[in-house]
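A single protein chain has been omitted from the complex, and every remaining protein chain is retained in its original position.
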Amino acid sequence: MLFLVNMVVNVPRDVPTDQWDALVATEKAYAQELQRSGQWAQLWRVVGQYANYSIFDVPGNDELHELLASLPLFPYMTVTVTPLAAHPSRI
Amino acid sequence: MLFLVNMVVNVPRDVPTDQWDALVATEKAYAQELQRSGQWAQLWRVVGQYANYSIFDVPGNDELHELLASLPLFPYMTVTVTPLAAHPSRI
Amino acid sequence: MLFLVNMVVNVPRDVPTDQWDALVATEKAYAQELQRSGQWAQLWRVVGQYANYSIFDVPGNDELHELLASLPLFPYMTVTVTPLAAHPSRI
Amino acid sequence: MLFLVNMVVNVPRDVPTDQWDALVATEKAYAQELQRSGQWAQLWRVVGQYANYSIFDVPGNDELHELLASLPLFPYMTVTVTPLAAHPSRI
Amino acid sequence: MLFLVNMVVNVPRDVPTDQWDALVATEKAYAQELQRSGQWAQLWRVVGQYANYSIFDVPGNDELHELLASLPLFPYMTVTVTPLAAHPSRI
Amino acid sequence: MLFLVNMVVNVPRDVPTDQWDALVATEKAYAQELQRSGQWAQLWRVVGQYANYSIFDVPGNDELHELLASLPLFPYMTVTVTPLAAHPSRI
Amino acid sequence: MLFLVNMVVNVPRDVPTDQWDALVATEKAYAQELQRSGQWAQLWRVVGQYANYSIFDVPGNDELHELLASLPLFPYMTVTVTPLAAHPSRI
Amino acid sequence: MLFLVNMVVNVPRDVPTDQWDALVATEKAYAQELQRSGQWAQLWRVVGQYANYSIFDVPGNDELHELLASLPLFPYMTVTVTPLAAHPSRI
Amino acid sequence: MLFLVNMVVNVPRDVPTDQWDALVATEKAYAQELQRSGQWAQLWRVVGQYANYSIFDVPGNDELHELLASLPLFPYMTVTVTPLAAHPSRI
Partner (left out) sequence: MLFLVNMVVNVPRDVPTDQWDALVATEKAYAQELQRSGQWAQLWRVVGQYANYSIFDVPGNDELHELLASLPLFPYMTVTVTPLAAHPSRI
């Protein structure tokens, strides 16, 4: 089941740089693991923003929330989820 | 899988009254059939508006779109879909 | 009397973790007590957000405000209340 | 139980003037009847707009929706409802 | 002359609790004094929010601003003012 | 008593040109009469829009609504009213 | 070069059904041709809406505008374009 | 004096095609004349929209309004004007 | 050349009171000097807000930005600028 997810990162000003860098590194590793599993199907940077648009392919809503809420940067992100369906003109 | 759905009906001014009444009657019958099947799990009127909030319980995104796009009033509605997940404090 | 309530939690950055965890635990206990009493009739997580949609079933507006303002996380939440009425197509 | 209600009238351009005037007259009579019954407790014009702010005093959500949806101008209005509660500083 | 006023309190996180409680107590005393004088004609809590809707009855714009800007919580509030006029359907 | 008023004209597409021109001419005459009386104290065009910003100087809210609702173009305008007060830095 | 494109179809009420159906059929053929050429890389239906989210892979801005403005339904759509870039966590 | 101007064309559905085409042709001729005079300094299409962003270089606000209000498509456009100033980092 | 300017002051919570008072005093002196020179042509308080609406009469955009950016409170204000032109109904 597919979802378009928009994540905007709000960098906190009170987290020390090295702690933040560690968080970002963990996020990256986790994101790549989810990509390899096929659940994080697509990932693009939004031009000019610390943000991404992603496609998630998951069994359902609960699984999607589980994945998103487990992101190391989740507490620092504004997340928007749009459920997608098959399009009749899709080849 | 649960979704909160908000439907706002924009009554068209160029559909004859009897044709509109027929549409509304078909909509009602269809809505009740979906309620009986358990897919349209909850249905409430928004106070002061020609609108509803509903809970749908469906196998997935494709099925939900299929149901919503088949509503007789779909061409006259603004529909918003919010995916829901289990809440950890739910008893 | 039914109300749709949306609660979005804005986690404060200046409350120590253990104090926050204690608040969340109290919130959970209180939420479950209200669910058992039937007043907090439904509770769902919004996918991708630290937020919920809930249905409250209360005698009136004053009682609803009393319940919401007593939530341990109330000072950290943005709360939106939508009054609901019976829908004519409800079976 | 008190509610703040905002009604904005969107005058339709395709209803003949005399038909519209008749609607407005019926609306006025109905509004005054509801004021006499105490349910439409307050009624003010918004300066510069074909709109009002009103206070309704009704037994509950269902009754309020019933009243509002029965307004002759209801199909031509955008209605917003805000539930009110007792204020602790009220004398 | 009547005005609908909406006040939303944004509780500051850097004011000590006892100092805040003192402010709130002063605010309450001042609000009650203005109610007794008839200038703060109505006062309701917005359900689910640290906010109120109020009706002020004052000689003019300058007097209203004077009253609002003198509220002890004024620096912590978002205030919206809507001028009201007599409604032709008012009995 | 001063008010900042913004009027945006939404030209109707179903009023014949000569009828519209007549309305605009009446509006202009009425606007100039109100300027001469001192009630419509200032009048500016918003660059790039069929809109104006105006200052009205009137005894009160009721009088302002009376003036605005009597404008020949009132049914075709979106009007926003902001009450103004004396500024402490005004010389 | 990748772009996320959101197209919302606003069905006109004054186009005869068969003419509309013909337009939609042409749109579908054109959309499938662009998918085959690889320029319309992804296409999903937004659940509950007559809308899609799409990924376009085109040489540049001019080419993208050319494609979008040539869509048979272009005059009836609200289109939003978000430029995408490579994401550093993309595997 | 420079201004960033955004023009969004709202194609009317009740103007016959040949009349509209004539309007667009006149608009184009007028736009090109203003470009040659240097007043319409820059002109770009917004990707995916019937809209443009433009830079106008004019003696003042009155002249800019005169130019914009004289555009043949002015009655069908939503126009937004942003005044620009010299930037200290401009080489 | 005339501009309508809206300034909303966002009082910072980390500037000591005496430092803030000094800033406000300098702002007032500067505002009065600009009023005397005729450039800050009008100045009104927005009722219920720490904000003003002003009319500036300046030679051009660059001069207006220069004036606004030099305001002692500029770093603490949200400023909106609307260019004004002569209105054809102005007497």
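Labels A, B, C, D, E, F, G, H and I are assigned to the chains in the order they are written; within every chain, residues are numbered from 1.
Operating definition for what follows: a residue touches a chain if its C-beta (ideal position, glycine included) is under 8 Å from a C-beta of that chain, and two chains touch if they have at least 3 such contacts.
A quick note: this is a predicted structure, and the numbers were derived from the prediction, not measured.
One chain is not displayed; in the complete assembly it touches the shown chains A, G, H, I. Checked against the full complex, the one of G:Met1, G:Ala22 or G:Ile91 touching the unshown chain is G:Met1.
Mapped onto chain G, the footprint of the missing chain covers residues 1-3, 60-62, 64-66, 81, 83-86. Seen across the whole complex, the unshown chain contacts chain H at 2, 4, 27-28, 31-32, 35-36, 42-47, 52-53, 55, 82-91.
Interface residues of chain I with the unshown chain, by the touch rule above, are 5, 12, 14, 61, 64-65, 68-69, 75, 79-81.
Assume only the chains that are shown with their structure count from here on.
The chains in contact with chain D and with chain F alike are E.
Common neighbours of chain E and chain G under the contact definition above are absent. Rotation relating chain A to chain G, from a C-alpha superposition: 180°, rounded in steps of 5. Once the centre of each chain is set as its mean CA position, chain B and chain F turn out to be 43 Å apart. Looking at chain A, residues 2, 61, 64-65, 81, 83-86 sit in touch with two or more other chains.
Interchain contacts give a graph that is no line, ring or star and is not complete, per the touch definition above.
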